[in-house]
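All protein chains but one are shown in place.
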């Protein structure tokens, strides 16, 4: 989905609050959220793709204003309700207040047809593909040309795996893109390497 | 700029809070903001392109969480500080608190070179153009094909006019795009008409 | 508050508005009468009845209708209606039995406000701006306008300073009504294009 979470290359963001040795956690509840969602994954209540997608399904304003672990918590609560572990009413009774949840999901999809196999050095193009469900193709590479650098182990196809749809694991390719192709005249020169699922790629002519 | 304000086609937004006869204003201060920014424009303190751009320059989180007239106020305050009408310190003294302002602007640019003139019926393509300053090309038409429907009167080139850069007024074309071209397999079928400045267009081959 | 130190809390929005108004006052710009004039205009002059008069005339006067589609700004001037200087063009969009037009401004919230009235809150909301270009039929249905599939949708994104207004289809039962009576049935929503009459 072309959600607000798809931030790569978006302008208007500011200085990074950088400090050497910056902490991962700022509060005790953050550690508990990190453990509780990990427990739910370990127990098979949901998988990592469902977890990531439930974060993306947060209403845009909430996504941008929430902290990292608040997003994580919202995903955990949403999926526990959707999977029937608990009702929203029970959560709100226990929490003594409104419990914000993510929006419902669009349908998933299986691996895209006619997959091609690529070798390092192959010129590829990211398909001009739009999908309302979970997808791990950042918008900034859509339709763009790149070069295959290497192949990774097969992974579950996220567009299926985040939606409980049966699909086969597929290769991901490390594809290098030039920022000159991604944002002509409007980026610092660099190569951007992205792990791209086979379904998202076609051979460049 | 590829800012958070460029919302057309972004997913994850929700139901429209629609009511017949819905009001334009919800509070008295909103009417005063509407008048005060209008007064500043009338007085030549800033123009409408500068006004729109100063809204876009709000930090992303503030942009999304602010109401329409709060965005309008932030632009008014930012431009009055930038134009030397008042200092931020004086505003904060008068307001007895922090006065959030927009981020500084990137440089502007003049009309793009080699402008082409188009006639109704001409096939055109929006340039694959990226610009960190003010631009009135919504991201969803970038690189997309369309058909010229008509020509409008000349307007100041916004990429210049929002930045105090000298430029000539240029034609805008009413260009019709098919949603099938904008978001293949991922949109309701429709024609989307956009008023596109000449500088953003090239002839489709 | 000590002017030497920076405040720690964001000022309430009313304070921020009062601050810039005070600055304008101090600079001799006399904002108060301007606010009164502007607010009166926004509430009493820039009303949807202006656009309704345009629509009713376009329904009943074929020559005006042709002039309206040829040059909207000149045509509405015949009715004593004006637009700000930077709105250099008004395009009237003709709904038919097979075409439905709807207006948005995805980048901000531009409208022909002197003609159809200031935009309602939902028009300026991020949800409408984000969704109506990509999901026009779905959004209109959610808003209560369930268009039959044979009606094509045309969405107009107000990205330059040309302004748009929708001329709705005249309800057949009102054919022959006097112009004054027709004016009363034209709504702001129908001129934005989220409703038909």
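In order of appearance the chains are A, B and C, and numbering begins at 1 in each one.
In this text, a contact is a pair of C-beta atoms (placed from the backbone, for glycine too) under 8 Å apart; a residue touches a chain by one contact, two chains touch by 3 or more.
Just so we're clear, the structure is a prediction, and the values are computed from it rather than from any experiment.
S.K.: Which chain A residues would touch the chain omitted from the figure, given the whole complex?
M.R.: 5-11, 13-26, 29, 31-36, 38-39, 42-43, 47-48, 52, 55-56, 64, 68, 70, 73, 76-77, 80, 85-86, 89-100, 136-138, 140, 152-155, 172, 174, 176, 179, 182-183, 186-197
Rule of thumb we're sticking to: only the chains that are shown with their structure count from here on.
S.K.: Report the inter-centroid distance (CA atoms only) between chain A and chain C in whole Å.
M.R.: Their C-alpha centroids are separated by 38 Å.
S.K.: So what's the Cα centroid distance for chain B and chain C, whole Å?
M.R.: About 17 Å, centre to centre.
S.K.: Considering chain C alone, which of its residues make contact with at least two other chains?
M.R.: In chain C, the residues touching two or more other chains are 126, 130.
S.K.: Show the residues in chain A shared as contacts by 2 or more other chains, in ascending order.
M.R.: Each of 60-61 in chain A touches at least two other chains.
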